[in-house]
Structures are given as structure tokens and as C-alpha cells.
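Only a part of the assembly is drawn; its chains keep their places, and the rest are absent.
Lettered A, B, C and D in written order, each chain numbered from 1.
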């Protein structure tokens, strides 16, 4: 099985890191294929960048010529999953949703540890739209951008936020709320004492599960293929 | 006062019609300025097109060189308002939200009459995200695309949907859920017997009101200006 | 256009101040007409007083003999708007609802700064009934009655509460939750750094907008005219 | 124990009928004392009348000179309970709330059968304010005013509405949503096959229970006694 792991930012190194993290948890027979948009932002930390990313992602996926069995959308709190579901028949798994689905299977409440304070609202909006916010104890920010996390790491800040989520907010499970936090799950879990969900790993494994179950995205209602005949030649070029 | 009325589709005639409708209700001293994106779709009836439209709208607004006091975003159920609020200090009024705010001042419940069945979910999502869905009695579709409404009109279908909203769903007010329905409000209201809100008119007047009140979009939290230094040269060209 | 601005308390000086504040923001051609109930309380800070006020307001409006195009109900968290909507065809705008509608157009979350701790519940109830509570980050009290605010001012206490709303509760916009706070919006906004909505101004401008849009209160369902034939001669005398 | 049963309308015969119904279910040692407001409406079927009734009820209760241990407020969906709770220390039981509390102890879902279609919204608002709407399957109207029910009865219409609530809406319990329906509970229950709650009986017995438990209305927060020193001499005369 081939699963397309689409980054939401234009940083190839970040895509590569996500592919490594995903490949480590999926079945040997499953091939994770990284895809990096060529348009958008090096890091996505706002609604402006998130909307640009959504289009960059759609551009990249529509132009992609190899076959694939599912898509993992590697942005936490970003726009775009609904668009891909209209365009594709294969499963489309948003890593924020996948991580929360996973967390809800492990405890009664979860908290998300994300990047900047401004991202808190975006994560809340994404969970609200997905109908997944009811068991969310809190969304906490570590106060660094996606890029800063990618470049410098921030284990201590993440551990602090996760501990506060557990001790003050009543979280029974912690979700790492940024693809750039991949790989910190084990350390944070051992330190804080609750299960910690890595969104890239959760997204990859859930996408694989849907393929194994023979399930595809619905194509009725809000997921029906759009009539793009009136859309300007797209993707451009 | 100059208010930018930004269409979400690329159809200049539709923009022109919206400007006429808006100009008719605002103060003589208020100038409505139409703006049509050059990229996107001739009509927006899906999430794919809505996301493309959001970027097309941001492109157009960022490149626009004249001064303006507020923006009216002329799409009903489309993405993009959050992005514009980050980019601009002036008020940004989404016509779907404006119409619902207006309707809620006129009665206890409202229904939206929109275009295609698939748009129902998009309208519901927009109201959910805005925290404005609690008094929504129903969202009904007339079964035609935005373009078909623009081109052929569909008074009878709109009246039927509005009547069903009032008689079966308990709506005390009806909201026309598409910019392309502008101008039908008087006729539908007289026929069905409840107030009918035209979203373009409501958006224009509410934008004007915010300017008159001296209010601007918040620039803290989710509305704070984004750091776009890592974003690919944008808008392109 | 003539808009009736009805105070909920019996203090004529408070009505006069509200009229001045409202007249300052509406169009030159719009005349704000103050109306003070002759029965009720000098200040309204409880449910008992709020219910008395609702009847005092209905008495005053029903006896009023001049024509008017809309009513602004100048109480924040008071009963009565539903009753006026049944009695009148013109728009009836409650200032609490108007202020919240306005705030929701300017940011993702808002807080209300009101008078006494006991008023917090009344404000919450009003927003709950109007379906407008979902984006309310908090309702904070400054610990003074409506009359104390009218007489002594309380800029510092209001600024403190507004700052706490922004910094601790995550409010992106602040609503002044009492007609007696009119005029503090500019100062609080400059000090705290977020948009601040004056409810009297918001109410006046939204009422004006509804008239300009040619919209009237629904008269079906919960807004239908009541059969008052069995009601004791009312208003009395 | 003496319990004051306050009618919300000015029809003494209706009060008398309620007292009979209540006296039939309370303990022999409990005396139900009827109280009829002298101001308000012969029947209460709108928000205007409901607000007038709230003041009429407060007038009557405050002037009442005999001792009492609890108050039952005999209006279904009317305003006023919050005001009485501020004025009194003894328990104040609204019959709509009492009936719903009772119904929730007997099954998972309940429906209310009320008078006019316009009262449906008032009942829903009352349950919403009390936090009691979550298990409400429906509120159905029989299409007659309170007075018409008082005068002509309407057993068949009530049975039809109750049956529809059970068969179509999934109600496991039915609540008679008007004091004027008192006494129909047995017949409707036998005919439709589910428990049927009479609101007057439920209100009287719950008030008696609170007294027996030695409990009084809270007098902190929203229930604290109001400062009425600034209120016009009240009640008048």
C-alpha cells in the first residue's frame, strides 16, 4: 500500500522528517510517500498561511501522478481536508483529527500541546468543525512557531505544557499538536505519566487502517465531487 | 467612506450586480467598490472552490492599492474571513454572518435558503464556526448552482423553500443564502409573510455601521497579524 | 428617521446621557428620541427590578404617541425585548444583543464587563436566550451598581476588568455591559488594546441599519401580536 | 405547612381549580392557599401578558400578609420565578420546572403538550433558562388558548398531541403544559400508555418536599435579595 503524506508547509526537510516518523510505525508493506507543496509558507502559523497551504496542498496532490491508496494531511489545525475529500475517493486523514480520535480511545479527556498562542483558536476551530471537541480538556501553546520547533526543538517547554494539561486541566491523554513535535511522544509520556499521541504516527496508522478495512471517503453530500468545469484552469500550469 | 465589496467568484457581472444592490442601501456618502478575484471559479459551490476563492480573495485584496474603510466578503458559506481579518485592521464582514446577525435581531429563529444541497453543510459549518447556529431552524437548498441562479433566476424555487422553512421548520425570518439571490428579498417577504434578509445588503450596512462606530477588527489572539516573512513571495507577481 | 431610545430605569438624566451618546453615532438625518419609564427603579440591578422595568417600558412605549421607526431598549441584561416585539412592527433592538452582535463581527471571542456580580447571571441568561453565548469568553463584574457607575464613574475598575478579560479569559473584544458605561469605550480600548463596544452606540446604529434595510420585526410565531382583549385595561390610566 | 399557590392570570375560578387539584395530592397537614393577582390578564398566552403577570404576581405576593412556607408559581412557561426567589427566602417552585423535574425521574425523554403554537417558544425558553431542555423530545401545541381550555376542555386534542409526542417524537413521559389542563393526567395516561405529569400537582408536591427537607431558596449570587431602596414605592398603593 502507498500512502501519500502531504506536508502543509513548503519545507522539504520537515516533510522528510514526517515520512521517517510515519514509516517507522506502519506495516513493512506500506510505503509512505512524502509530498511537499511548492507554494505556500515555510511554516504555517496563521489562517492566512493555512488557506494558502490548503491550496498548495490541493495543487500538489492533483498534479501528483503516481497511484496512492490514502492521503495523510500533515497539518495540525490547518484547512484543506474537506477539499481533498471532494477531489479524491481514497481516504483523507487530517493528522489533528487522527490524533484526537486516537487519544479518545485511550482516556476520557485529552489536551493538545501546540505551537503559538494564536494557534490555539485554530486547533479549537478544527476540532469544533470535526465534532471532536467535547472531550478536549485544553489546548495549550508552548509559545514557539512551527519553524522554531523544527529547528531548535523544545522538549522542556512541551513537557511543561503537557504536565500543566494533566495536573491543572485534567487531561488523561496528551496530543502533540504539531507535526514538528514528532518524536517527542515517548519522552513526554515517560516524564508526565500519561499516553502521548504523535499526530504523524496516528495519521499514518489510521490511514493504513482505513485502506485495510477497504473503506473510502464518502462521495455523497458534502464529500461529493465538485463540478470544476467553471473553475479557472486548475491547478495552474 | 469607501467599502470594498469583494466577490468570491471570478464573474465580474456578479460583482457588478452585488455593488448595485449594496449601493442601494448604504448612505449616499458611502461608496461601494467592487473587487473581483482574477483567480478561482466562475461560481463557488464546493469546498475546493471555496478554498481557491479564499486565496483569490486575499490575492485581490492585498494587491488593491486604493484606501478603503471596511471589506464586505461576498460569499455565503465560503472560507476566507479569518484570513482577511489577520491581514487587515479595518472591519471585515462576511455576508453570511452579517445576514444571520441581522436575522437574529428580527425574530427568534431563522432559516437559510441556499443553492445546492451540498452547500447546506458548508453554510452550517460557517455558522458553527461563528457561533451563530443556535437559532438556525434549517438550511434549505433550492437545487441550483450559484451560476444557474445568476443566469436564470429561480424565484419560484426560492419562494417554495422559504415557505417550507416558515411552515415546516418554524423559521420566523428567512435569510437568502447566496449573493446571487440579491434582490429577491422583497418579493419573497411579501409572498411568504416573514422578514427576508438579503445578505449583500446586510453585509454592506453592517460594514458601514462598524465604520461609523469607529470600530476595527481586533488584532490580538486569533486576529493578530501573521508573520509572513517565511511565506513564499505573496501574492505572486 | 426617528428612533425611540427607551431607558429601563426611571432616571431621566441617564436617559439624556444615552440619547447624547446615541445621537453622536447615528446619521445626521436620524433623530434619537429618549423615553423614560415613569414606573420602575432608579437603577435596575436585579430580576425584580428587571421585570418591573419590562412593564414600565411597555407602559411607556404603548402610551407614546409620536411616530417612530425603531426602538432601542437601553438595558443590558434586562427583560422586555420579547414583549416589545409582540407589540410593535418596527425593529426592537436590545442593547446587550446589539453589542454582542457587533463584538462578534470584530473578533473570535468577547467578554462583557458589567456592574454587580449578581448581574453576571442576568447577562448570561440574556445571551443564552438570544443564542449568543457561544463566543462569550467571560462576563466580569466591576462591583458597582448601575447608579454608582452613573454617578461616580469607575474608569479604573472597568479598565481592570477589561484587562483581565483579555489577558486571563482570552477575550479578543470587550463589550461594556451597562448603559451607564457609555463613553468609556475609547479610553478602555486604548488602554487595553482591543476593540471595545459601547452598547448604546451599537444599539442605535444597528436599529438605524435595520430601518435602512427596510426590515421589520417578524410577526409570526413567537413575535405574533398577542390577543390583549382579555388583559385588564392596559396600560392603566 | 401552608403553601401559597399563585395563579399567573387574574381568573379567580382558575385559581380555585388549581387549589383543588393541589390540595388533592398534598399531605393532609398541608394547606394550599390560592392567590390571584389583581392586575394582569384573564389568560396568559404571550410574552406581553407573561411580563405583566410576573409583576402582578410579585405585587400579590409582597402584599400578602399571612405566613407561608413555600410558593408555587402556577404558570407554565411564564416569567417571574427568578424575581420571587430574590424577594423570598422560602422555596419558590415554578410549575413548568416542577413538572419537568418530575418527568425526568420517570423516563429518559419527555414531551410537553401546551396551548397555542406561540407558547411553544415560551416553554422552550423557560426550559432552556432552567437547564432542563436536554431530554425534551418536543413541545406540542393543541391550538387553543388557556381560557378556551379552561372553559371548554379539550380532552381529545390533548390526547392527540400526547399520542403524537409518544409515537412520533419518542417521548417516554408526557407533561401537561398548562395549569388549565389539570385533571386530565389520568385519562391521557390511560389512553396513551405513558406516565402523564400534571404540573399543578407536581409543583405542590415538590414545594411540600422542599419544606419537609428543611431547604430554602439560596440567597447568594443571582438569588440574593435586591436593594429596592431606589425602586419606586412598590408595590404601589
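Going forward, a contact is a pair of C-beta atoms (placed from the backbone, for glycine too) under 8 Å apart; a residue touches a chain by one contact, two chains touch by 3 or more.
Keep in mind that this is a model prediction, so the values were computed, not measured.
Engineer: Full complex copy number, with 4 in place?
Structural biologist: 6
Everything below uses one rule, namely that only the chains that are shown with their structure count from here on.
Engineer: Please indicate which chain is farthest from chain B, where distance is taken between mean Cα coordinates of the chains.
Structural biologist: D
Engineer: List the interface residue numbers of chain C and of chain D, divide the shared ones by all numbers used, and answer same when the ratio is over half, different when under half.
Structural biologist: same
Engineer: Per the centroid of Cα atoms for each chain, what is the distance between chain C and chain D, given in Å?
Structural biologist: Chain centres of chain C and chain D, defined by C-alpha means, are spaced 30 Å apart.
Engineer: Please compute the C-alpha centroid of chain A, do the same for chain C, then give the distance between them in whole Å.
Structural biologist: Distance between chain centres: 44 Å.
Engineer: If I count partner chains per residue in chain C, which residues reach a count of at least 2?
Structural biologist: Chain C, residues with two or more chain partners: 85, 108, 221-222.
Engineer: Please name which positions on chain C make contact with chain B in the complex.
Structural biologist: On the chain C side, the touching residues are 25-27, 85, 91, 93, 97-98, 101-102, 104-109, 130-132, 134-135, 166, 170, 172-173, 186, 193-195, 197-198, 201-202, 205-206, 208-210, 212-218, 220-223.
Engineer: Would you tell me which residues of chain A are touching chain B in their complex?
Structural biologist: 10, 39-43, 45-52, 54-55, 58, 79-80, 82-83, 85-87, 117-118, 121-122, 125, 128-129, 145, 147, 221-222, 224, 226-228, 230-232, 234, 236
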